[in-house]
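These notes concern the structure reproduced below.
Only a single protein chain was left out; the remaining protein chains are all shown in position.
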Amino acid sequence: MQWLFLFSIALATCSASWAAHIDEEYNEELVLRALPNGKLAARFAFSTLLKGTTPRPPTKLSSDDASQHYTLFPLALGQLLREYAVTELHLTLNAGKWDYDSWGYPDEPGVGTGAELWTWMGDGAPTSIDERWKAIQNAFAGLFCASLGGMDTQRTTSPTRAFPPTGAMPHNARLRHATLPAENVCTENLTPFLKLLPCPAHAGIAALLAPHRVFDADWHGLGVHVRWRAGVGVELVLTVQAVMDPVRTSVEGKRDWSLRSLFDRTVPRACPVASSSHIKVFPPSSAVALALTPEPFWKGAAEAVYEVSQDTSDLDIAMRWPEEAKFTHPDRNLSSLSDFSVRRTLQGTTQTHGRLTVVLRNNRQTEIQTLYLETMPWHVEFYLHTLTVTCLGGKPCDHLFSNMTYIPPVPHAKPALLQAVLTLPPLATVRLSMNVRKSFLRYTEHPPDAQRGWELPPAVFIPVDSAARRMYTSPLLVDLPTPDFSMPYNVIIMSCTLIALLFGSLFNLFTRRFVVVKVYEDVARTVDVDDTKRK
Amino acid sequence: MPSLAVRVRSRIRSALSSGDNGAKVRRRRKLTAALWSNLAILRVLLLVAGYAWMLALPSPQLGGSETYIDENALQPAQVNTYWSWGEVRRADDYLAELEALRDRNASSEERARYFVDEFTKLGVPASTQSYSIRSSLGVSRGVNAYAIYTAPRASGTEAIVISASWLSLTDGYNLRGLSTVLALSAFLTRYSHWSKDLIFVLSDSHLDGMHAWLSTYHGSTQSNMQADELELSSGVIWTALNLDYPGHSFSHLGIFREGLNGRLPNQDLLNSVRVIAHHTAGVPVILYDHFDSSEWPGRQDVLKLIPSWVPQPIREHRDVIEYGYRAKNVFRQMAYQARGRASGAHGLFHQYRIDAVTLFAVPSNGPHGFYALGRTVESTLRTMNNLLERLHASFFFYILTTPGKFLKIGMYLPSAVLVAVALMFGGMGEWVSAGWVEIVDDDGGADAKESGKQQKQKRWVTRSRDVVPALGIMIATHVGGALLFLILSSRWFIAQQAALALPLMLLLAAIPLGVQLIFTDAYPAPAAASSTAAPLSLLLKALTLCLASTLISVTSVLNFSLAALLAVVFGAPLSLAGAPASPTAGLLRYVEYAVLALGWLAHGAQVREAVWQWEVLGVWFAPLVCVVYAPIMLQAGIVALLPP
Partner (left out) sequence: MSDTPVTPPVKDPSSLLFEQPRVRRTILASYWAVIILAVPLWWSTTSIERLSLPVSRVSTNEDKQLRFPLRVHIDVGQSPDNAHEVAVAVQERFTARKERSLGKLDAVELTLVAGEAVQPSDSDMYRVSISDDISHPLQYERRLAVPSSLTSQTPDIVASLFTPYTSRGSQSFEHIVSKYSPRYRLAFTLLNEDAASGKSVVGWDVQEAVSRHLSPILRQMGVLHNFTVESQVRFYAPLAFQPDLLMVGDETLHGLTQEDLKVFVNSAEWTLASSVSNDPVLHFVLFVPSVSHTPLRILDHELKPTSSNAFILPQWGGIVLLSLPSDSPSSSYLSEAALSSTFNTFRGQLLKLLGVSDLPLGVETNATLPLTDWQLDTLYRQRAVENTAGSKETLGSIVRLVDQISTMPVGHGVRGDIEDSLDALEKAYAVSWNSPTQALGNSAKALTHASRAFFSPGMLALLYFPAEHKYAVYTPLFAPVAVPLVVTALREFSAWSKARRNART
């Protein structure tokens, strides 16, 4: 039998190169940007292309699906996409607050704190969009060990202006979008994530992803992006982003780094099925001389490119600043890497009302137009009539705030959605602020850690001309009126008693019968006037 | 069914039978009669009980419960700290530069600039905030410096504040506190285990700098304050730690906790600081700067307090000294809380629902310094870092008798309430006796004839209780109090307070006298009248007593110390108030009350402080004294003036 095997193998291998048989393609890329403030932004991108396929048309959901055969594309994911006829899907799990001012724009725009999921799904299926949306959440929650189940209707919106499809849409599709700022990301999310890769841990660029180092970064995030490129096929891009701080980890406060010092791994060998695998390094734009080892495969104007090929082994890229004894932090106030900076705060000391303030500073010499998106759970209600837009010196300039759409919240059911276009004059500071009302919750609606408060999703800014530069503000934590949950029964019983007391006295007053009584000191001669009268 | 009906009917009839009614009424009468005849004794008893209880609060026999950590997340002193001598050296360097700044008394701007530069060198985003606060005492200007370290992988929704003010709560500079914070900022930002942002605030002057920063951070504006916007922001602040290190080294860490208007931080915070200081740094923790009476200096301090005429054996007795020591602590807390004062910069945080304390390095020559303080603070911050919710598990109402012992609210609250009840009884007693008078007549009324008794007899008759004039007087006095407050808080009065205080006092005291003289014939007091209408004095006293009692009992649940103070000052005097035999005696009485009511005006410094606290920090004490306390006392005095 064995022999038969070997023979057949011989048959097989003498056939033409395997690539001919497989209509799937896998590319991997690592981009390393050394930032001016000594930090290092790393971005892994693993993209799998399913050639010549189209998303499953939702109308076919009722009938059985064709049997699915994948080589490089992860089966688990493929099934999900087919099962719920998802055309486009973006899931990001991030930990930390992306500092646009000193880190610039991320390569993957989805950097909102916590979990963010948005999908474009075709309409017209036997099951409603929302049912599928719910099912997708549960499926992905299971796949990535994340608690996405919290993305219920109370957090789901459809901000089509802010999140347009990045790929093509074969049939008329609907958007569903939700964020969970409180979700925190850790190893148990990365492990299943890596399992989706053809070369999970021992080969290729993915070998660098050692949880204990990635999760020691200043910022890290996982991303799953599925889209359909018309005529090309379904494309899956798995991304890992991280911002490392070599200065913090180094003893003498230098900003030198190497793959080993960052990930305490090197690239051992190439992934055999990857059709391309690059490492791009972007040195900072500073005058200080730096040394890059080993010699890059190709050197561009801004970046140096390394090729991970079959003959690479233990590739360890390192960047050093020989002259620099100790890294001196630049003054962040001088130059900001982002076009404009945003600060969003929820102020106010009472438990019933607050004031939401968004301060934007245009860092450029040119006017900027940006879309402003707020998705607010019903717990916090906007008082739109109090919305004020002020410029420098507190003088009102409402003309900067134009074509607004607002979908008011439905208490206990749906969140509010506010979209508007903001115009930022050159180098100006614009200040939006409006009053908000904090809702009073039913006691069953409070979370187990009631005294913590409620996380509110970040606001999103999308420059009108460059949609890829989506900006997320940090989420907010709001205190809602919270009862003392330490002894609810005492409270209930006490209030019951109080009510009973009030009722009793009131009732007696209503129904008491007044009679005239003559009282003498000895009981015998007491006469009830009332009775005598009745006789 | 019929059987049931019968039974029911019989029961009802028994319930409705007239004899029963009569008995009920008689029983009620007996009770009231008994109460009435013993009212005086009852009042005295209640008063005595209340005061005795207050005195008993510090007694070791009363004990009080051991403090304990209630929040499981805190895990105090469970981490090993990395604060090393290297950091101490760094702190020393900062100290040297700060001393240089102080010596060439650099302006606020310079100092703030220096701080910001230092932070920037460390790569921590920093900024300044200049402010100016107007009050009738003048304008105070300054510049705060603050830095916000965004914790790795944290969403930036929560933050911890580590602060130090330029001036210490003792009258000195807090240079070591500041340099500790600077060194900490360099040290803490090297670690990635922070789940909350760290905000380092180096506030100018003592209270006002921090006040300006905090109110701007929370967006609460104030008409008499101009403060810059904060350029950097972070999330919700849950806990804050304020460092005060005036001396060159310290022996104990003192905890200051009282906040504005009698607020206290959650007890878990104090307890964890105490545990950490003891286990991590081996530093003993004390309350304020009161050394433990079991040690040498503390014992001497207590002995100094005890008057010399107390015989030696009693003074030396352990329990007496212990009592003295606890009394000292309790009194200090009450002094802060009753006046609504913050015992340090931490006190400004509480109004924003932030639990904060000041760690005060009690100046002495040894043995501890930056090393111990740094380790304590690091470990404490790690503990706060563990929090998943606001501190809510432990107590917010408590009196610390010793660092390790505290009184629950149930153990001290009744003392004030007892006094309040005494006053209330008094008031009601007066009210009743104002409503009835006993007259003698010869012919019995119709009912007397019916009863067939044919001799003279005394009987009680009701008399009308016209409360309008009484209320009028009370309202007038309170309005007067309000005017007094306006005058006090006006700039020109503060300017020449020394000159104006006494005249103002006399003027106010004289007004009722004048009114009395004018209206004395408007209210003639013939004996006949008193049988039909209640005398004003009684009514006034009754109402005043009720008012005072209500005031005390309401305050007691908000700010016990204040309630206790009111109970002390109102209790006895108001109970004793009454119409004297002769007008002259009445006058004397009035003078006494007037002194009680307005005497404090003479104490200029306190008045100025109170006014400042109200205008800047919004402490209620000054208005309360002017608008509530003084008028009520005056009312008691007026009672003495009025004819019986």
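Order of writing sets the labels: A and B. Residues in every chain begin at 1.
Keep this in mind: a residue touches a chain if its C-beta (ideal position, glycine included) is under 8 Å from a C-beta of that chain, and two chains touch if they have at least 3 such contacts.
Keep in mind that what you see is a predicted model, and the values were worked out from it rather than measured.
A.B. asks: Among A:K51, A:K195, A:K326 or A:R437, choose the residue that contacts the chain missing from this document, as touch is defined above.
C.D. replies: Only one of A:K51, A:K195, A:K326 or A:R437 touches the chain omitted from view, namely A:K195.
A.B. asks: In the full complex, which of A:I22, A:L427 or A:M487 touches the chain missing from this view?
C.D. replies: Answer from the full complex: A:I22 touches the omitted chain.
A.B. asks: Quickly run down the residues of subunit A that touch the omitted chain.
C.D. replies: 1-2, 4-6, 8-13, 15, 18, 21-22, 64-65, 67-72, 74-76, 79-80, 83, 139, 142-143, 195-196, 198-204, 268-273, 489, 492-493, 496-497, 499-501, 503-504, 507-508, 510-511, 513-516, 518, 529-530, 533-534
Assume only the chains that are shown with their structure count from here on.
A.B. asks: Within their complex, state which residues of subunit A touch subunit B.
C.D. replies: So the residues of subunit A in touch with subunit B come to 37-38, 95-97, 99, 113-114, 181, 184, 215-220, 245, 247-248, 328-329, 331-333, 343, 345, 347-349, 355, 357, 359, 449-453, 455, 474-477, 479, 484, 486, 515, 517-521, 523, 526-528, 530-531.
A.B. asks: Under the touch definition given earlier, write down the residues of subunit B that touch subunit A in their complex.
C.D. replies: Per the touch definition, subunit B meets subunit A at residues 18-19, 21-23, 25-26, 29, 120-123, 125, 127, 150, 152-158, 189-190, 192, 218-220, 229, 233, 235-236, 351-353, 388-390, 392-393.
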